[in-house]
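Handing you this structure, nothing more for now.
With one protein chain removed, the remaining protein chains of the complex are shown where they sit.
Naming follows writing order (A and B), and every chain is counted from residue 1.
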Amino acid sequence: MLQDGLRGALNQSALEPAGPQAAKVTHLWWFALAIATTVYLLTMGALWWAAHRARQRELRGEAAVGPEAEQGMTRGVTYSIAATIVILLIFLVTDLSVGRTLSPVPSKHPLTIELTGHQWWWEVTYADTSPHGRFTTANEIHVPVGEPVLFVLQAQDVIHSFWVPNLAGKKDLIPGYTQSMWFQADTAGLYRGQCAEFCGLQHAKMALHVVAESKADYQRWVDQQRGTAAIPTDSAARRGREIFLTGTCAMCHSIEGTSAGSHAGPDLTHLASRRTIAAGTLPNTRGALGGWVVDPQRIKPGVRMPPNMLKPQDLDALLTYLQSLK
Amino acid sequence: MRRLSTVRAVSFAVASFLFATSVAGCRREERRFRESPPSATPTTVRVSALQPGTMQDTTHARNPYENNAYAQSEGQRLFGWYNCAGCHANGGGGMGPPLMDDQWIYGSSPENIYTTIIQGRPNGMPSFAGKIPTTQVWQLVTYVRSLSAQNSTGARSSRTDHMMMYPGSSSLQDPEKPKNSFRPPASEMP
Partner (left out) sequence: MSETIAAAPTVDPNGPYEAEIAELTRTYHSDAGRFWGWVTSVDHKSIGKRYIATCFVFFILAGLNAGVMRMQLARPENHIVGPDRYNQLFTVHGTAMMFLFAVPVMTAMATYLVPLMVGTKEVAYPRLNAFGYWTFLIGGLFLFAGLYSNTGPDTGWFAYTPLSGPEYAAGKRVDVWAQVVTFTEIAGLVAAVEMIVTIFKMRAPGMSLNRIPLYVWSILVVSFMIVFAMPSVAMASTMMLAMDRLVATHFFNRAEGGDPLLWQHLFWFFGHPEVYIMFIPGLGFVSAIIETFTKRKIFAYPVMVLALFVTGFVAFGLWVHHMFATPVPQLGRSLFTAASVLIAIPTGAQIFCWIATIWAGRPRYTTSMMFALGFIVVFTIGGMTGVMIASVPFDLQVHDTYFIVAHFHYVILGGVLFPLFGACYLYFPKITGRMMSETLGKWNFWLFFVGVNVTFFPMHLLGLDGMPRRVYTYLPEMGWGKLNLIATFGAVIIVSSVAVFLWNVISSWRGGAIAGPNPWGAPGLEWATSSPPPPWNFHPVPVVEGRAPLWEAGEELPVATGLATDRREVLITTALDAIPDNRHEHPGESHWPLVMAIAVGVTFIGAVWTPWAYVVGFAMSAVAFGGWGWPRGEHPADQVTDGVLPRSEAR
């Protein structure tokens, strides 16, 4: 069912697939669950039945089961083991074949996104053959619906894991290694992912969002992201930019088109175009942004960003500027 | 049932053990995320030990992180992030003076290093006032002091996960002052 627009509230379920990879795994899950439940109920049934028969025998005062019953027992156990082997082999063949169908990328020149894991945010770089086509953003990925996207995964510091359950299984980002995986979103919508390898103090709040949209919307977004930062028009925003560039912000953050070029923290060139801030922890509203700028340690204790004690009017100006960075 | 005196002896041993361990690990392992430590303002910090007239007690702004392992680790990270290594390499110096020997032009006490970072110094040390928050400056101070083995080995990390750097490795420097102008070649790699 192709539906434009956003889907419902935050949904990170592996059982609600929106792409072929996750869909195959969901089918595998239901298949495995059906077989496992059946086998489990049969085994428990056998256990109950065995206890029941033994009790019956005792109540009726019958003699203990003699050696002639051993043959029957041997047959029963042998058939059960044989059935187990057959079922497990079916499992195995299914697993391996699903695995094989999921691995090759179904496209010669897929859209390629380089994802670098940091403690505790995601650096997203859209690759392009020409240098001016490349751009970097953070914690939010846009993909066109129905096209496979190839991810090149690297880590800056410790091991992270890229995982968007609605779309595909996870892959670890290991420092020193480059891994790749692909997925495809078949339904437009907003999908949430989360880091799935313990990476330190704020592993719990290292989320990202994948926005799957129509090709036109996607292209519009890409063109916007490729541009440099919006030039502030009013005095408050200009003052905000001055605070950004002359204060602590520019030491870690970059804004294309200004002198702020540090790659220690997330790129903020198009901050206002993102749905969330702080790696999916807060909505991108003025209030949340203000709270985050002033005291990020209250929201994510241990995060790399220090508190910034700004005067109220300076904070106001800064927020006006940041919110103008569409 | 054991004799009562044995029970008492064992309880006393356990209690003192617990007390000792609680005191020991505290300062090194604290991770304090939300605080604003006092800055060391220039008027209170003297770079020279000489004073005219009667000797006045120099007020020291204490480094709140002196033997704190987490602060030192953060300082190590910030040393790279803020490109201190661009001039000081990994402690061995280059455009800037080495930080791992015992030659300190502007003083090696924590508050001296603090004011050096905040004020800048002639001949190339930038002033980071207003650019680096106070907590982070103290973390850098802690790390820089560890490069010359001036704080405890317990808090130091041995290396980083990059190409061979030469930070305050607890095996490669002993707790006493390092030798004059101690500068191994590897420390000058960028």
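We adopt the following convention: a residue touches a chain if its C-beta (ideal position, glycine included) is under 8 Å from a C-beta of that chain, and two chains touch if they have at least 3 such contacts.
Just so it is clear, the model here is predicted, and its values are computed rather than measured.
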{"item": "Contact set of the excluded chain (shown chains only)", "value": "A, B"}
{"item": "Contacts of chain A with the absent chain, listed as residue ranges", "value": "9-15, 21-22, 24-25, 28-29, 32-33, 36-37, 39-40, 43-44, 46-47, 49-51, 53-55, 57-58, 64-65, 69-70, 73-74, 76-77, 80-81, 84-85, 88, 91-92, 94-96, 98-100, 102-103, 119, 157-159, 161, 163, 165, 168-172, 174-177, 179, 192, 194-205, 281, 301-302"}
{"item": "Absent-chain interface as seen on chain B, which is shown", "value": "2-3, 6, 17-18, 21-26, 28-31, 69-70, 72-74, 76, 153-155, 157-164, 169-172"}
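Keep in mind that, in the parts below, only the chains that are shown with their structure count from here on.
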{"item": "Separation of mean Cα positions, chain B and chain A [Å, integer]", "value": "38"}
{"item": "Chain B contact footprint on chain A (complex, rising order)", "value": "157, 175, 246-248, 250-252, 262, 264, 295, 297-298, 301-302, 304, 306-309"}
{"item": "Residue ranges of chain B touching chain A (in the complex, touch as defined)", "value": "31, 33-34, 36, 77, 81-82, 130-133, 135-136, 161"}
